[in-house]
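Complex shown without one protein chain; remaining protein chains in place.
Note that the chains take the letters A and B in the order they are written out, and that residue 1 is the start of every chain.
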Amino acid sequence: MSIIKRISNRLIDILLSIWEFIKKLWRHPKGRVGLIMVLFLAFLAVFAPLIAPYDPYDVTQRAAKGLSPSWNHLLGTTITTGQDIFSMLIYGTRVSLLVGLVTGIAIAFLGAILGIIAGYVGGLADNTIMRIVDVMLVIPTLPLTIVITNLFGKSYFIIVLIFVVFGWTGLARVVRSLVLVLKNSNYVKASELAGGSRWHIMTKHILPGVSHLLIMNTALTCAGIMVAEAGLSFLGLGDPTAISWGKMLADAQSGGALLFGHWWWIMAPGIGIFIAVFSFMRIGLVMEEILNPRMKASSGIYKLFKTLNNTYIQEVFAKMDEGNEDLPKGEAL
Amino acid sequence: MSDNLPIVKIENLSVNFPAKGGLPFAKKKYIQAVTDVSLEIHKGETFGIVGESGCGKSTLANAMIGMVRPSLGKVTFKDKDLFSLKRIEFKEVRRDMQMIFQDPFSSLNPRFSVYQIISEPMYIRGGFTKKEMENRVLELLKLVGLDEKDLYRYPSDFSGGQKQRIGIARAISLNPDLLICDEPVSALDVSVHAQILNLLIDLQEKLNLTYVFISHNLAVVKNVCDRILVMYLGKVMESGSTKTIYKNPLHPYTNALLSAILDLDIKREKTILKGDIPSPIDPPKGCRFWQRCPYAMRGCKDIEAPLIEVEPNHFVACHKISGFTEEQIAQELDRVLVHHV
Partner (left out) sequence: MSNILLKLRNLKVIFPANQGIVRAVEGIDIDIAKGECVALVGESGCGKSVTSLAIMRLLNTPPALIDVKEINLDGEDISKYSETKMQTVRGKQISMIFQDAMTALNPVMTVGKQIDEVYLKHNNISKQEARKQTIEALRLVGIPEPESRAKAFPHQLSGGLRQRVLIAMAFACMPKLIIADEPTTALDVTIQAQVLNVLSQMQRSHNVSLLLITHDLSVVAHTADLVYVMYAGKIVEKARVEDLFKKPHHPYTEGLLGSIPRLSDSKKHFIQIPDSVPHPMFKPSGCYFHPRCKYVTDKCKELMPPLVKIDKDREIRCFYPLNVDKEGKL
């Protein structure tokens, strides 16, 4: 099969497995909540111009500075520029989600590919990749980010790039350990015996085997990245023209929100970050429960026991006595 | 039934693995998993390899199918030296030998449907249309005693015995010549052993297969195998035709295995071994069984016992059985020591 066909087949498999997860998530009550929240945030991000009452980027739509929340401005306006905070909150979803998802997915790709190659192919490839991982883990990312943004300008592109370049290492390690276990499965051996090429085994057996782990890890990574991005924006390393929750916090602090008691200016981005991170973590944790059936059982069983009908249980026990009447001595024969 | 053509020929096979751990500058230690094993398997026969954990039977089987490269020696399959073939021919030749694994639970990919599992070898080989593959899988399901409606179900729906049948169907899908059964029933319920073993016996007749049957259960091996090899710590202790060995087991280890069977009706003199199975790292230079052998003589730990044909089709590697006395061994020991100095 040609390379293009191979890759497109693989992408289709990946999309199908993602659809599987969405279905599984939906069935799980907690997962459903997380899924709905994420979809809600995505909706906000995509349709921000239609939902937000004002366009915070539009200089002509500024109002009076430092307004308290009112019907006109649900969360008031900023002290420094008079932008509507509620609209900023909504537009902020774009940056957070974009940075979070793009980084998360890029890390998933890199981490998965390199982890699988390191684990399955082994040998020189494994050694090289793992040494790179070791080196990268040692380099402190924050000072590096500061240096690079100073050199190349502050932008989210740079931030995402640094996150991705340094973030794949953790995932690759974890994936590699799982791959080492899967490699020894008998069905992989059987496939090798039948003449399966490395590509075949890695895509058909190993990749699906780590897919649960990938998705769970990606959800949790996205959550973490969003917090990290907020932090970096707070420090001023992000794009100064974009609207991000972290930057809102920075502005709120420097603009004297605390001083003037404009708690809504601080709370708004704070709640935004919280909701975004919470929803992704919820998905990640639910995935972990699904992955690990033992965890699921313990929470489900308590619920099940609460709803058990006692008379039914007694009936079940009583039915077991059928045929257990007092043991007659030899008469039944 | 068997032509005199050996389908598999193993000559002086040794497989050593470097032992992990140990200090960086210490002398490298090796696990001698298989040492100097030679055997021939004839077409259509069932060849048994018997021994306990650490004896090297799995490594031997893995070397036979090309899963692990030998450190010394040669593996010949259908007149071709397996490890000197080019990659493509190697894969091609290897398709004619397949394996059934011990643990039915890990031998099937839980994400694959039964159809996908059984058709995978055909899919890999290529050249089959979807219709052809489906028909063949249905045919195989029938052969192993499973139902048509199982085609798109998943392994978790099946019992251990049924999983094993799926594994068997997969193994025979490309009509192999050689089938290696690595403890095929050890992980199954006792009442299911007979079913699977009978299935294997039937399939051998129908499809003219050659089996290598690995087990630690001598009672099962007796009924299924034509010739057997008894291994201990990587070396062959006794080999020959099943009938002769069971009628007249000679090696002390073979006797211990037979005693351990806890058989229900034969009152055999029990040999209960003392001590544990030693580690295969840097095994003793002499007979590897000497530490647990109830008949060990003074030279046994220094001089290896060669495999000697004590009666037609019956080989034993034991000084005492071969008739050596302690003096003869001591002489041999002196000779060897002088030679090395």
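Note that in this section a contact is a pair of C-beta atoms (placed from the backbone, for glycine too) under 8 Å apart; a residue touches a chain by one contact, two chains touch by 3 or more.
Since the model is a prediction, treat every value here as computed from it, not as a measurement.
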| item | value |
| --- | --- |
| Contact residue for the chain not shown (choose from B:N62, B:S119 or B:Q162) | B:Q162 |
| Option from B:L258, B:C293 or B:A317 whose C-beta touches the chain left out | B:L258 |
| Contact set of subunit B toward the excluded chain (per top definition) | 52-53, 159-162, 189-195, 197-198, 201, 216-220, 222-223, 246, 256-266, 270, 272-277 |
| Residues belonging to subunit A that touch the chain removed from view | 297, 300-302, 304-305, 308, 313, 316-317, 320-325, 327-333 |
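Keep in mind that, in the parts below, only the chains that are shown with their structure count from here on.
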| item | value |
| --- | --- |
| Computed distance of Cα centres, subunit B from subunit A, in Å | 48 |
| Interface residues, subunit A side, partner subunit B - complex | 185-187, 189-197, 200, 205, 208-209 |
| Complex contacts: residues of subunit B adjacent to subunit A | 65, 67, 91-92, 94-95, 97-99, 101, 103, 106-109, 111-112, 117, 120-121, 124-125, 167, 170-171, 174 |
